[in-house]
Each structure stands twice: as C-alpha cells, then as structure tokens.
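Omission of a single protein chain aside, the complex is shown with its protein chains in their original locations.
For subunit A:
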Amino acid sequence: MNGTKYVIQKELDRVFKDKKLVFSLFLLPAVLMIGIYLLMGKLINIMVTDVQEHVPTIYVQNMPDGFNSYVEQLNFPGSVIYFYGENVLTRTDEGEKIISTEEIKENIRSGRIDLLVVFEEDFLNQVENYEEGSIIPEIRTYYNPAEDYSEEARNKFMELVINKYKTYLLAKRIGDLNQIMVFDVDRDPAASYVMDETRANAKTLSMMLPYLVIMLLFTGPMNLGIDAITGEKERGTLASMLITPMQRGQLVLGKLLALSILSCLSAVVYSVSIIVGLPDVQKVSAVGNGTVRIEPVQMVWLFIVMVVLVYLYVTIVGLIAVLSKSSKEAGSYISPVYIIVILSGIMTMFAGDFTVDIGMFGIPVYGSAIAIQKITTNELTLAQFGVNVISTVCISAILTIFIIKAFNSEKVMFNV
C-alpha cells in the first residue's frame, strides 16, 4: 500500500505546489460562479423594480359617473385617461392627436399603451336597475400578457381599483354587505400561515440541491481525470511508474483516491460559491441559520452518499480515460456521460413527491440524486440509504477492477 501513498502525495503536490493550477482549478471557478450569480441577481432585481416602478398608461372607455373621482381617491399609481365614444384626444410626443379604440389596441399590442378598460354603455343604470334574473353588465379589459408592464398594470388595476369599485357598488345596493358575505375568510391573512418553515424551505432546497450536487461533483473528475490518466499515458510519464516494483493495483488506487480527494475539494469550492453567489439558494440552504434543519444523522448520510458518488464518478472517468488513446478521444467519450449525469439530476427536479420504489436507489447516479433529495426533507430511510451506498460502492469496485485490468494490459497501456 506504500506505493499508493506516494502516488496520492505526488498527485496532490502536482496541484498544490502550482499556484497557477490552484488558481485555475479552485479559485477561478469560484470567482466566476459568484460573479455570474451576482450579475444575474442584479439584472433580475433591476428588471423587477423597473416593472414595479413603471407608471402605467391606462385608457378607460365609457366610464361611469364618479368613477374618475373614485379612482383619484384611491391614489392609483398610473395615468388614467377617460373617454366616451370611439375616439380620444391624446397627447403624444408629436403633439395632440385623436386616436380610435382600434388604435389603442394596436398600441397595446406594440407595448406603448398598457391597458384599455371598457365599461358597457349605461353601466351604472344597468347596475342600479338590476332585477333578479336580468343580465348583469360587463367590464372588458384589453392588455398584452407578453408585456411585463401591461400584465402588471392589469393586475394592479384589477386588484386596487375594479375589485374595490365592485365592493363599493355592492355596498350601495345592499347596505350591509355582511348579509351576502355570510362569513369572512382570514381577516388577518398573515396569521394563517401555519406552514412548517423547515418543510417549505426544504421543498425549494430539495428541488435544487440534488441537481447541483449531482452535476457539480462530476466536474472535478472530468477536469482532472483525463489529464491524470490519458494525459500521462500520452506523455509517457505513466510508463515510468509501470517499470517500478509497485503493483498496478496500487498505482490505480493511488490515482483514483487522489482524484477523489481533489474532486471533493473542488465540490466544496463550488458549493460554497453557489451559496454565496445565488441569493435565492442562499436563503433556503443556509443550513446554519435554522431555516433548513437537516438532522445530524441525515447530514452524515449526505456526506457518505456524496463521497461514494465522487468515487463512482472518478472510476467512470478513470475507465474512460485509461481506455482512450488520446485526451481528445477521452473528452469526446466523457461529454455524453456528463449529459446523462445532468439529466439524472434534472429528473429529480420534476419527479415530484411520488413514493419511490426502493430499487430506484440502487440505480447509479440517479439513485444518489433521489437519496440526496430525500435527505433534504429528512425523509431518507436507512434501507434506502443502504441500497444506494452499497450499490454505488459495488459498481465503483467493479469499475476499479476493470481499470486495474486495463493497466495490466499492454494493448491498453502501449497501444500495441
């Protein structure tokens, strides 16, 4: 086993004695990741505030008597233009102009006007003279759901003006509104949130986390494994170790363990930068500040599941790397594997809450993904954990044996 120790030491030295390599392997990705997320966060923020702060332009056709003063009293944030008939006088950049309702709709389509509200003619009369069984009057809105401004304008206008106006008219007709309300629902809406904070946050976390873990753990082996094995084979430096008395198995184990250690480190770097960088994820995955409480046992399981998964990844990459004749060839075989890995992660995001057959936990990669998902909601059972870890370990062991076989094959090692 001594050989293994020295091989691991050398692989780690290769990385850590080289400042440039440490920078490009660990620091740069972290900085880039945080940078990208911060930028994304900023842009989304700008967009959201922009939509919220936009002063909508709203046209109201055939407004009922007193509607304008009602709106004014509500302090609705927007410029509301009232008109009767088919045409309206507007002020544009080019001066005053008469436009028709058709032209207003055209402007909504192109995003220049946000909303058109049309009251049925004689609206108030129809409301006041309502008799049981007669038809009730209608308000029509025209807006553009493809435009954020327009959609927001309609939502606000409905919520802040039309719904209130409806209640106001109703009160005028009936007097005591309670007669028709029968009961209230939630006078204090905030008081009715009885959700379990852990579960609610964990829901978001459990959606994202398996995907991120499954994907990011693979990047380390992918970036390092090809060079450490195929690269060394190409450069002839691997052969220098093959003529020492060290057994091939020790050499293979040393390489694979060193790759696993480096991959775990780069996984930590990636995870930290995600937590720091992505504000939303930060909120839900700040394990320490009590929003998500993954129980200690499940934490330990999470760690084991991840470590075992890293070793599986390393053996997958290792086998591909050793069988490839050149780094380029290895790269082209790794890409489809990476896609499968990402898909396994994505599948958990859409899998929903359905109960999972225990056998599923034995599927390589995907099994680990759903195990991590269950851990985030503290729902992984010992049996599921066991099936996943044992299956992953067995598959990695088989792959390791294949890699050792490949190292012993002159055909693979020397392309003869």
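To be clear about the criterion, contacts are C-beta pairs under 8 Å (C-beta built on N, C-alpha and C of every residue); 3 or more make two chains touch, one makes a residue touch a chain; residues count from 1.
Keep in mind that, in the parts below, contacts and distances are computed from a predicted model.
Participant: Just by its UniProt name, which of "Amino acid ABC transporter membrane protein 1 (PAAT family)", "Heme chaperone HemW", "Integration host factor subunit alpha" or "Sodium transport system ATP-binding protein" is the chain not shown in this complex?
Facilitator: Matching the unshown chain against "Amino acid ABC transporter membrane protein 1 (PAAT family)", "Heme chaperone HemW", "Integration host factor subunit alpha" or "Sodium transport system ATP-binding protein" yields "Sodium transport system ATP-binding protein".
Participant: For the chain left out of this view, which of A:Arg112, A:Lys166 or A:Arg235 touches it?
Facilitator: Touches the omitted chain: A:Arg235.
Participant: Just to verify: which one of A:Thr167, A:Thr244 or A:Ser332 makes contact with the chain not shown?
Facilitator: A:Thr244
Participant: If the missing chain were put back, which residues of subunit A would it touch?
Facilitator: Spelled out for subunit A, the touching residues are 2-3, 6, 10, 13-14, 18, 232, 235-237, 239-247, 410, 413-414, 416.
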